[in-house]
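This part shows chain A:
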Amino acid sequence: MQQPQPKPPLPSDDKRWKIVNATMRRHGYTAHALIETLHSVQDAFGFLDEIALRFVAASLDVPLSKVYGVATFYHIFMLKPQGRHTCVVCTGTACYIKGADTLLAGIHSRYDINPGDTTADNRLSLLTARCVGACGLAPAVVLNGDVLGKQDVATLVNTLEALD
Partner candidate 1 sequence: MNTKKITVATAWLDGCSGCHMSFLDLDQQLFDLIAQIDIVYSPLVDAKELPAMVDVGILEGSISSEDDLEKARLFRKHCKLLISLGDCAVTGNVPALRNQFKLTDVFNRAYYETATVQAQIPTRDVPALRVPVKPIHGEVAVDVFIPGCPPRAGAIGYVLTELLAGRVPDPSSVTRFGA
Partner candidate 2 sequence: MAQPAVIPNVRVVTLTIDDRDLSAREDETIIEVCRENHIPIPSLCHLDGLSVWGGCRLCMVELEGQARLFAACATRVAEGMRIHTMSEKLKRYRRTIIELLFAERHHVCAVCVSNGHCELQWLAQKCGVDHVRVPYRQAAYPVDSSHEMFRLDHNRCILCTRCVRVCDEIEGAHTWDIMGRGTDCRVISDLAQPWGTSDNCTSCGKCVQVCPTGALVKQGTSVGEMVKDQHFLPILARRRHAQ
């Protein structure tokens, strides 16, 4: 009879690991809890670093390459830390038709960042999303989790400028 894999210790005494651990416990430390657990890590830490990936892999007894394969398959998971503010420009069809690309161009010309980039001062990360389901308000952006509808370059850049 094989012994169950002993659970690894938490990577540090950072309380957030307990939240992550709780997610895994809730799912009985089964391999299929991988995506839920990665969500939990990202919610707690903002991104997935190597320490987290190794901890999750060991806890759920999932091969490292499989964890990395899953983490890089889904667009939501970030393997790099994000800026203090996150601006997601929706590039769904309705937003595209109504000028999402001009919003991206506007942000690029003001901050010199492309989707996936973070400004050098770590203030702002720019991302794109495939439709946030706010098509009635196209073009839409999601700024730090809040949907802002009917944007144009001027209003958006003003809003971004006003952030701390």
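The candidates came about this way: all candidates are chains of the complex that A comes from, given by their letters.
Note that a residue touches a chain if its C-beta (ideal position, glycine included) is under 8 Å from a C-beta of that chain, and two chains touch if they have at least 3 such contacts; residues count from 1.
All of these numbers come straight from a predicted model, not from anything done at the bench.
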If you had to name the candidate from 1 or 2 that touches chain A in this complex, which would it be?
2
Contacting residues of chain A [partner candidate 2, same complex]
50, 53-54, 63-69, 72-73
